[in-house]
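One chain of protein is taken out of this complex; the other chains stay put.
Note that the chains take the letters A, B and C in the order they are written out, and that residue 1 is the start of every chain.
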Amino acid sequence: MTETFTPTRPIWCAGCGDFGVLEALITALDELQIPVHDRMFIAGIGCSGSLQNYLSCYGYHALHGRVLPTATGVKLANPQLTVVGVGGDGDGYAIGGGHLMHSFKRNPGVTYIVMNNGTYGLTKGQASPTSVTGFQGNTEEDLDPIMLGLSIPGSTFLARGYSGHPAQLLQLTLAALRHTAAGQGLSYLEVLSPCVTYNDTYREWRTGVFNIDSEDGYDPGNRAGAFERMSELREQGRLPLGLIYQGERPALESLALNPEFAAPARQDLNDPGLAAGYREAMQSFIR
Amino acid sequence: MTETFTPTRPIWCAGCGDFGVLEALITALDELQIPVHDRMFIAGIGCSGSLQNYLSCYGYHALHGRVLPTATGVKLANPQLTVVGVGGDGDGYAIGGGHLMHSFKRNPGVTYIVMNNGTYGLTKGQASPTSVTGFQGNTEEDLDPIMLGLSIPGSTFLARGYSGHPAQLLQLTLAALRHTAAGQGLSYLEVLSPCVTYNDTYREWRTGVFNIDSEDGYDPGNRAGAFERMSELREQGRLPLGLIYQGERPALESLALNPEFAAPARQDLNDPGLAAGYREAMQSFIR
Amino acid sequence: MSGSKPRLEDLSIIVSGQGGDGSLTVINILADVLRSVGMRAYTERDVLSRIKGGIVAATLRACHDERLCIGSQIDLIVVFDLFAIRKQAHRLNDRSIVIYDSSGGGLPDDSGVPEGARVIGIPFSRHAVRMFRSDIYKNSISSAVVGRLIGLNDDDMRAAFEKRFGRRGAEALKYNLDALAVGHELADEVGLAADEGLYEIVSADSKPHMLITGNEAVAFGFVVAGGRFFAGYPITPSTDIMEWLQKWLPRFGGVVRQPEDELSVINMAIGAALTGTRTMVATSGPGLSLMQEGIGQLGMAEIPLVVVDSQRSGPSTGMPTKPEQSDINLLVYGGHGDFPRIVLAPGTPQECFHITVKACNLAEKYQLPVFIALDQGLSQNLATIDPIDEGQVVVERGKRLDAESLAGMAVYKRYAFSKDGVSAFAPPGTPGGMSLVTGNEHDEFGQVSTDPGNRTRMMQKRQSKLQSMQADLPRAVTHGVETADIGFVGIGMTHGVILEAMDILAARGVPTQYHQLQTLWPMLDETPDFTRGCPCVFVVEYNATGQLARLIVAHGGEEAHIESVLIYDGVPLRAEDLVQKVIERMDSRRHKAA
Partner (left out) sequence: MSGSKPRLEDLSIIVSGQGGDGSLTVINILADVLRSVGMRAYTERDVLSRIKGGIVAATLRACHDERLCIGSQIDLIVVFDLFAIRKQAHRLNDRSIVIYDSSGGGLPDDSGVPEGARVIGIPFSRHAVRMFRSDIYKNSISSAVVGRLIGLNDDDMRAAFEKRFGRRGAEALKYNLDALAVGHELADEVGLAADEGLYEIVSADSKPHMLITGNEAVAFGFVVAGGRFFAGYPITPSTDIMEWLQKWLPRFGGVVRQPEDELSVINMAIGAALTGTRTMVATSGPGLSLMQEGIGQLGMAEIPLVVVDSQRSGPSTGMPTKPEQSDINLLVYGGHGDFPRIVLAPGTPQECFHITVKACNLAEKYQLPVFIALDQGLSQNLATIDPIDEGQVVVERGKRLDAESLAGMAVYKRYAFSKDGVSAFAPPGTPGGMSLVTGNEHDEFGQVSTDPGNRTRMMQKRQSKLQSMQADLPRAVTHGVETADIGFVGIGMTHGVILEAMDILAARGVPTQYHQLQTLWPMLDETPDFTRGCPCVFVVEYNATGQLARLIVAHGGEEAHIESVLIYDGVPLRAEDLVQKVIERMDSRRHKAA
């Protein structure tokens, strides 16, 4: 085998929630038998944005906040790849917030995992969009990106895990990857992933989370119902975990690609069969 | 009186929905007796983004998509101004989408009016985030920014008008301005404002709109309830008009400003009383 | 009478009215008819950033030989609005013909039309409203009159109408053909019978010409170069590129996306490029400004991308529909930090095609951003050009690895150091080619690294591309008399004007030479050399600060030899005006020397 880069030891602080996400991803990708060369990781900038360095894959370290547009470009150009976006809450909800809402709307075949620690870890602990009111002088209420996802027509998979609950996290990771693999488009998984150094929320989250997967009668197929339940739980100060919403809608790539051709990345550009079409385009200017 | 710029005749096409918005704004501002010099209009880029040129005010033509951050800066620096943001759906929902969600969250004392025509008018009719599926090859479902607003904790005023219903539009414009004037923060009013040249939706909207203001039992104070009703109406292909949600939360400026001082824009920077504080800051480096 | 008619050699025609009046349509139809009868055409637009209203104008030059600019004088003007005539009057002379819409009355005395000019009033609008209940048909009516006047055949006009309006449905076609017929009747009335036009039309060339804008040529070049992913966000004057590709690219299995903003555009394009897909984006100044972080990422992470900048008047939102070449600095110096890039500048639609192909090849060969600098004129003006031989295009993909070639390698490093600064690329999905790609400084494997030794080598590796690419970069095209004491330097839409000014000067006995840059960056020695070798070099550019001239000086150009000709009022330069400037400046130089 050709030697390629060797995944390194994570640079995360001991106890960082991101370890749990890495663990779940490695296990899930193996379980689904995704060959390493078909995995394409698109990572944000932040502590969380180094995850791609710790497993075997094609890894890309995006610009801050640009995970989703980049991942969408990858998927459209080569839909055979298993495209996984990973990043932090600052990356995905602050500077990347606009892309998040448009990606829900667009529904590309990408699994997107946000390691939400309610702070900007790598820049040393400033408030992020999911920081609670009062944290570092934050005057705003914390965003619930799952509710945001529910509000966007086109969103098809919304889930939340907690790195302190590894078994459920693995199941959700598997479900997310499967949703996308089944051609259903964007699977969005937020993982509560404490930053032990700047915002150690293990205690709050241990007691605050609420497992909706085990709630009787909860229907993840009902958008408005999910929204209502989320609102209730939020008012009770609880953080719902589990598969919160799953819908059906064709993935973007199935709508955007011409099925008569190989995908953009896989075309032979020197195929002589192209000449006739080029000639036709040329003729269109002579008419 | 000093002569200043003279509001010009709108450059809009005859029949453009934006005329109705201008009309409602002029009437409402006069009715509320806002002196012209206390009006600050922040406009986007697009056909809609020329509205500030057609009335007496301090007008600013922002960068494409940046109406809300700019308006927020204005309000924080000088909360005495009546700050009105105006722009199009491309401006506010596409390139400005991230700012919209963060402005809901932030709740600055700004009235924000989006003239939604489901297209990019000024660049000649491309699909926008509120274009219906199929319009100009659009593969996505149209965004409902009111539902987006409902999903963001911190949003306090969400309404939709239709330029074809001027009486209701005027009432909603008044309500929006009053909400903000009462220190409740961001009032967001989307106006269905047809583009007769590139996306003439008068016919669809005449039949498609649904007046929620006159629906018995509808409670604009109930976020989850509003979301549910919006979802239902959407499924029925109807476009709700009226005051959809109103909540209470202190405006950003009341949280961000130090009440012991005049607002930033109104301070006398040569006030000798400042010297002692400066000295103290200097001493902090000597300690 | 037809035998004694002069041949149509060179005629500039303006049609002007309110926005929405359809002046552009008239001109475009005439251009198409001229093309179809073997003449040359060149068009220009003067429009506003609004959809209806305001005074707009479209200009056409009909020539026997190729000219890539509008003439300095206007031979024929058609106006639907009296404002328009005042605006254009200074370009008229005593041989000009003025056709105006007389629906509202006669021409006022202060119209500014020079004495001697032939003035014809026709109530286009009145006829249009009477016949079709809509004012907009006045443009179709008027084109009939213009066609007659310059000697175009009624049938050819009809054919062009069928082609253009046929796409819009049977009803539109019918009304417009009827309007054309009305126009022909009106022409008869004012004494312009069929086959009695002013000129005889003689085909310039047996082979058919293409009628194409620079934007279209770029888009077409991209497809033929194997481009398969394009992302854009609407912005004047670049949008046509996206629109042409939306129609054509899917036919070749390619993808065009219009995401939510330019940040999404460039990052989506980066994503596609990462997979080894040939990718391009197009924008104008404001979008280019927003893309700066992405541009730097391309440089650092060594990702190939073609970025088209269709320049308009800046700064900021500026004058969106007006031409400028004022993004040169941003193209050359933009992005924070040091990284290599290429900036190419075509001057004709044909060059737009070939330079786009070249740009695609260079981007992949050297794994970096390649810019194509257009301007509103080059982007949007239609020109007749000789057919492009699209079959000759060669696709060069640079160092690419597949599973087989990887299997033979002991180790694969995405950023392996190499002599030419380029490392082999294995597209994601290739077994054995796993790599890390990052905008952080990194080692050969793509692992983040701040090791000073590695940093130094990586920086030098990237920068060394600027050397290794030298032979591959398009050289300047030279025109005129190599020994002439007066030189020109220009890019983009200055090209046609400079060529014409040279002809005028030559006719007056003043020989000149012209160095038409094709590569703006890296600045090749040839350009500073040119300014050192020629004692007086007019650097003609559409901006206020002489960005191109300054760039040349920064790289060894001879400032004392340079005369900057700067246009930044949004109005295209005319050859005669350039000639005047040259003569004045030469005079004042002689005075100073004396």
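A few remarks follow.
Rule of thumb we're sticking to: a contact is a pair of C-beta atoms (placed from the backbone, for glycine too) under 8 Å apart; a residue touches a chain by one contact, two chains touch by 3 or more.
Worth saying up front: this structure is predicted, and the values here are computed from it rather than measured.
Taking the full assembly into account, the omitted chain touches A, B, C. Summary of contacts with the chain left out: across C:D101, C:D327 or C:E351, the touching residue is C:D327. When the omitted chain is restored, the residue from A:H61, A:R106, A:H179 or A:R266 that touches it is A:H61. Residue-wise, the contact with the chain that is not shown comes from B:L81, picked out of B:L81, B:M230 or B:I244.
By the touch criterion stated above, the residues of chain A touching the omitted chain are 11-14, 45, 47, 50, 61, 63-65, 90, 94-95, 97, 120-124, 126-127, 129, 137, 197.
Considering the complete assembly, chain B touches the hidden chain via residues 1-6, 8, 35-38, 40, 42, 50, 52-53, 56-63, 66, 69-78, 80-81, 98-99, 102, 106, 256-258, 260-265, 267, 269-270, 274-275, 277-279, 281-282, 285-287. Listed for chain C, the residues touching the missing chain in the whole complex are 48-49, 285-286, 288-290, 292-293, 295-297, 299-301, 311, 313-322, 324, 326-327, 329-330, 332-339, 438-441, 448, 450, 452-453, 455-456, 459-460, 463, 543-545, 547, 550-551, 553-554, 556, 559, 568-571.
Basically, only the chains that are shown with their structure count from here on.
Here the CA centre of chain A is 31 Å from the CA centre of chain B. With centres set at the average Cα position, the gap from chain A to chain C is 41 Å. For chain A, the set of residues that touch two or more other chains comprises 98-99, 102, 106, 256. Contact of a single residue of chain C with at least two other chains is seen at positions 260-261.
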